[in-house]
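Structure incoming, see below.
Note that this complex is displayed minus one protein chain, with the remaining chains in position.
Chain lettering (A and B) follows the sequence in which the chains are written, and residue indices restart at 1 in each chain.
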Amino acid sequence: MGYKKTQIGFITVLTIFQIAFIVLSSIWFRYDESFDETSGADFDLRTDYYYTYYSDVAVMVIIGFGYLMTFLKKYGLSAAGYTFLLAAFCVQWTLIANAFWHQIHEYGELHRFDVDIPALIEGMFGAATVMISFGAVLGKTTPLQLILIAFFEIIFYSLNIYISVLRTHATDIGGSMIIHTFGAYFGMGLTTVLTSRKTKEHLKNPDNDATKVSDVFSLIGTIFLWLYWPSFNGALGVPGQRFKVVVNTVMSLCCSCVGSYVWSVLLNKGKFNAVDVQNATLAGGVAVGTSANLYINPVGAMAIGLIAGSISTIGFNKITPFLEETVGIHDTCGVHNLHGMPGIIGGISGIIAVYAGTEDHSLYNGAIGNYFPEGDHQPFRQLSALFITLSISYFGGLLTGFIMKFLGPNAEKPFTDEEFWFDEENDAEESEEEELEKKPLDDEESNISSSEDIQLKEKLSSEN
Amino acid sequence: MGYKKTQIGFITVLTIFQIAFIVLSSIWFRYDESFDETSGADFDLRTDYYYTYYSDVAVMVIIGFGYLMTFLKKYGLSAAGYTFLLAAFCVQWTLIANAFWHQIHEYGELHRFDVDIPALIEGMFGAATVMISFGAVLGKTTPLQLILIAFFEIIFYSLNIYISVLRTHATDIGGSMIIHTFGAYFGMGLTTVLTSRKTKEHLKNPDNDATKVSDVFSLIGTIFLWLYWPSFNGALGVPGQRFKVVVNTVMSLCCSCVGSYVWSVLLNKGKFNAVDVQNATLAGGVAVGTSANLYINPVGAMAIGLIAGSISTIGFNKITPFLEETVGIHDTCGVHNLHGMPGIIGGISGIIAVYAGTEDHSLYNGAIGNYFPEGDHQPFRQLSALFITLSISYFGGLLTGFIMKFLGPNAEKPFTDEEFWFDEENDAEESEEEELEKKPLDDEESNISSSEDIQLKEKLSSEN
Partner (left out) sequence: MGYKKTQIGFITVLTIFQIAFIVLSSIWFRYDESFDETSGADFDLRTDYYYTYYSDVAVMVIIGFGYLMTFLKKYGLSAAGYTFLLAAFCVQWTLIANAFWHQIHEYGELHRFDVDIPALIEGMFGAATVMISFGAVLGKTTPLQLILIAFFEIIFYSLNIYISVLRTHATDIGGSMIIHTFGAYFGMGLTTVLTSRKTKEHLKNPDNDATKVSDVFSLIGTIFLWLYWPSFNGALGVPGQRFKVVVNTVMSLCCSCVGSYVWSVLLNKGKFNAVDVQNATLAGGVAVGTSANLYINPVGAMAIGLIAGSISTIGFNKITPFLEETVGIHDTCGVHNLHGMPGIIGGISGIIAVYAGTEDHSLYNGAIGNYFPEGDHQPFRQLSALFITLSISYFGGLLTGFIMKFLGPNAEKPFTDEEFWFDEENDAEESEEEELEKKPLDDEESNISSSEDIQLKEKLSSEN
């Protein structure tokens, strides 16, 4: 049969994980009683209160991140396909990992866990975090590595939530820190260990490039992310806070979009750069995450967005080339620019917003307890959470990178689908002769060549 | 002018149907009084209770099925365009057909029918069923045939709902049986009669093939279907049941996604097959449909999803080739694998779930009547509904196939847009000479030149 090691590994590992998930959930998962029919109309109100936000977040994770990453010209199936698989894997695994820490925190021991829709939203948040890290190594890993990375990352991710949120009581409704900063620096750690040795090679690889069609595909991802970001930031909002989340997130995103276009033109000889438009426009959503439910006023949100969009665009045009050429770190999608720096801006904005609230209590109409469990200590808690997140994510990424390096090889033909996606023309069993004859047609799948092309080429070859 | 018979037929038939729909609705359709303003706030709550689900289902039917079917390299406009037209046609016709049977069942005679949003949802469900059957004959029919097929299918579809649901009292909230099984076997009946004679020819047709770009397009459809499936299964859920529908459907889909990837690698020489990823990943949504609102626990949903995803993938890789080569049935999209078998799994899962509920009444907290109108007889009712659905759909499909065969020819240039979509280059009135000169340009629409083209050009330039 001739399966490669990495293929056998993929089948084995994924099968074991999936069966383990089912076994664990059979012992552990029930429906949340409070969502039961006894509560009648109310109950369904609760379902609808969360479900729309859940499905918006799910669109962001799979369509948004998935299509955003299809910009590589020969890696479209992999980008969208792996995102899809990783989401299905991570939702389950995050449910389990989060349930573990929630139980430990609440009871000190393991109980039956009641699945509700907020738990599914947290599952999608875990998937989002993995997708961000995936962006840093896009095109360079095998599917087996991706599954293992996701497995380890969710362990660190849920540990960080336990420490930063459940223990430290930081507020981070939209996940600027616990999702974006975490995902970005985990990815940076990962790519430092795993792919930096080949940075120069990757930069020269002609397949590590976009086309106009793939750029327009990619923008679909960007725009769905931009549109549904208020749902991302507000999905877990308690009643009374979602309104501010929506207004703040929309205003911030409008300004990061405008800021990116301006800086893109400034830094690209008077033209727009598709990469900036696909990514930096979203930095406002990332950066307003921590303070989205706070009284920052529209102007606060707009300022955060403009700053984040500007810094992110500068990142794509100046910091990424520096990291690649001088430091030697290769971050395929530039997640450091879209999620890393804007995530830190988000964490810092959160500290400032929280500090303002603790200084001027009238701002929250005396309801400050709904927002800051730690009262006047809150700003320090926020700062702690930011450092904890940075540490756990970066070292978690480094460690996972070393494990991956130990376990097996990276992708052999980076930035191409062909290594792991079946293609009838090339992969079917054919006599060698036939294959040789067909070789010149290889390109066929790259995009809709038609029979005429082929005739043309045959004609040409016969001429020679 | 030189219109072809099938073109004149299309214009005539569709015009007559559309005018008939308008006349019927002028006599028959009013707004649902209970959605009237007198009920104030409540009323709008009802609108919003259903509208979000309606629009998610609508996205699934037109974007989901439409783009899922754009995988054929030269049939993109037809796949998306016919889906769009059929949806607009079927919503109206299903409204009328369902209204007829509802009235017959409730009053024994025809009354004025009050349109509400659940009725629109049922309209989209009718459209979904037709779209499933369309998948079996994709690329092989004329637009005229599609309109006529939709017309006949909705008659059988609404008859089956009358018998299986209104009379037999089967429960099937997500339509595993009445939508997916029905649509798939109607399509199989149809393709048996209509296109099996040309199966070998279709298999050899180079246009019956995908490209990387069309595969990535197609995945957009898949992912929207996957994401909004909880809305499909829960759209008509009574208050108190939607929560379980969401959890069950999400868990089932995660497992069918993982299952499909594993089996795809196993059955395709260690690589992923785009067809499996585009289709079998969704089998969990189909298969959990009947039991989505029942107490099957997360583990039950996960098991159903894993089984359905696995069998569906095996279907695409083993059963479809068998049906094509040995039996001689050509099912373009493999709807038998995605909707047929998983639909039956759904029906059977429903019987088991219902049986468990009738055995252990504590499971439903005594509210079993909300779920099973027939109490302890319910399992048998479910089984009956499954067989009734299989019979009506398959024989309905065969019969419709014979009518189509009698009425006129199939597509002359299967799997291409050019037969029915206007193309300025080729279709404008030009002198014959001009046309001859332009012939070599045909390729232009194939759009995406590849590196080979370029090499070609270089060769050419060097030659000159």
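Throughout what follows, a residue touches a chain if its C-beta (ideal position, glycine included) is under 8 Å from a C-beta of that chain, and two chains touch if they have at least 3 such contacts.
Given the structure is predicted, the values throughout are model-derived calculations rather than measurements.
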Which of these touches the unseen chain: A:I8, A:L159 or A:I220? A:I220
Out of A:T70, A:T83, A:T129 or A:T281, the sole contact with the unshown chain comes from A:T281
Which of A:C254, A:A287, A:I329 or A:A385 sits in contact with the chain that's absent? A:C254
On chain A, where is the contact patch with the chain that was removed from view? 48-49, 52, 56, 209-213, 215-216, 219-220, 222-224, 226-228, 230-231, 239-244, 246-247, 250-251, 253-255, 257-259, 261-262, 264-266, 268-274, 277, 281, 295, 297-299, 302-303, 306, 365, 367, 370, 447-448, 456, 459-460
Chain B positions in touch with the non-displayed chain are 1-4, 7-8, 10-11, 14-15, 18, 21-22, 25-26, 29-32, 35-41, 43-44, 46-48, 51-52, 54-55, 58-59, 62-63, 66-67, 70, 74, 76-77, 80-81, 84-85, 87-89, 91-92, 115-117, 120, 143, 213, 217, 220, 417, 420-422, 424, 427, 437, 440-441, 443-449, 451, 453-454, 456-458, 460-461
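The definition used in the following text is that only the chains that are shown with their structure count from here on.
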Taking each chain's centre as the mean of its CA atoms, chain A sits from chain B at a distance in Å of 31
